[in-house]
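Up next is chain A:
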Amino acid sequence: MIGIFILCAFALAAIFAPLLTPYDPTAQDLASAFLPPSAAHPFGTDDLGQDILARIMYGGRYTLAIGAVAVSIAAIIGVPFGLISGYAGGATDMVIQRITDILLAFNPFLLALVLVAVFGVGIETVTVAAGIGVIPQFIRLARGQALSLREEVYVEAAVAFGESPPAILGRHVLRNALTPIIVYATLNVGVTVLVAAGLGFLGLGVQPPTPEWGTMLGTARGFIFKASYQMTFPGLAIFLAVLSFNLVGDGLRDAFDPSLRE
Partner candidate 1 sequence: MSAFLTYLVRRLVAAGVTLLGVILVMVLLVRALPGDPARIIAGLLATPEQVAQVRLSMGLDEPVPVQYWRYLVNLAHGSLGTSARFGTTVLSEIGHRLPYTIVLAVFGTLFGAVFGIALGVLAATHKGRWIDAFGSMLGVAGISMPVYWLGILLIVLFSVQLKLLPIGGAGSASSLVMPTLTLGVFSMAVVSRMTRSTMLDTLDQDYVRTVRAKGVVEWVAVRHALHNAFIPILTVIGLQFGTLLGGAVLTETVFSWPGIGQLLVQSINNRDFPLVQGIVFVFAAMFIVLNIITDLLYSVVDPRVRLYR
Partner candidate 2 sequence: MPEPLLSIRDLHVTFRTRSESVRAVDGVSFDVYPGETLGVVGESGAGKSVTMLSVLRLIPPSTRVVTSGQVLFRGKDLMQASKREIREIRGRHIALIPQDPMTCLDPVLKVGRQVREAIEAHAKAPAAETYRRGVQLLETVGIPEPARRYTQFPHEYSGGMRQRAMIAMGIANAPSLLIADEPTTALDVTIQAQIMDVLRAAQRETRASMVLITHDLGLIAEMADRVVVMYAGHIVESADVRTVFSAPRHPYTLGLIGSLPQTTGNEKWLRPIPGSPPDLANVPSGCPFHPRCFLSRGREICRTARPELRSVGNGAHRSACHFVDELEGAGR
């Protein structure tokens, strides 16, 4: 429940960022570089004189957006495949499962890393790559749901009534599988955010001067001796954001269906 609180705080800060700070997050002011936290700059300034607090707030938009979009991509692609795989069974299932296995052979971060390697850096690639990284999770979840829901009475009834498979899937199976999918999605936003930030940290994600938290952390790394606060805040932001998603996701899961506990 604390999670919801933190999450809301972040969301609000991100949305209303321009109203909350007078500073332009990308405006460079080398004269005021490396200022420690003060009243004028609550989080201090970084190596390029940019106000860190402003960058964090604006960065929130990017980070949250990337997380949400990436998970949506994963869900939109993964869930249908998973449902089809589980419901149809047989050869279709096997094929989709093999492909999922291949995807699973990588962990999401590596997968995203490789995709970025091929398709180049930048926010779009990062988002898509992060999303692709968690697709297998959704396929597996959806498949499991389809497998168990397939045996439900109302599904059999629908079949008996002559409903076509896509309709059955769409109307009955999906609706009942929706809850765990939402829970899963929330939990996975944390993963995608970490992946995106990780890529940023390595310099392979969102590029400066865009204030993505991971990227900020990456540049800050060069200055840990000089200005340690530069790396404290972005890292803290990532941590708290992911934490809040996880808390909310946990809370949702406990509320809806304790049987989903890992």
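The set was built so that all candidates are chains of the complex that A comes from, given by their letters.
What we mean here is this: contacts are C-beta pairs under 8 Å (C-beta built on N, C-alpha and C of every residue); 3 or more make two chains touch, one makes a residue touch a chain; residues count from 1.
Note that the coordinates shown come from a computational prediction; the quantities given were computed from them, not determined experimentally.
*Asks:* Touching chain A in this complex is which of 1 or 2?
*Replies:* Considering all copies, chain A is touched by candidate 1.
*Asks:* For a test of understanding, state which residues of chain A touch candidate 1 in their complex under the given definition.
*Replies:* By the definition above, chain A touches candidate 1 via 98-99, 101-102, 105-110, 113-120, 190, 194, 197-198, 201-204, 214, 217, 221, 224-225, 228, 231, 234-236, 238-240, 242-243, 245-247, 250, 261-262.
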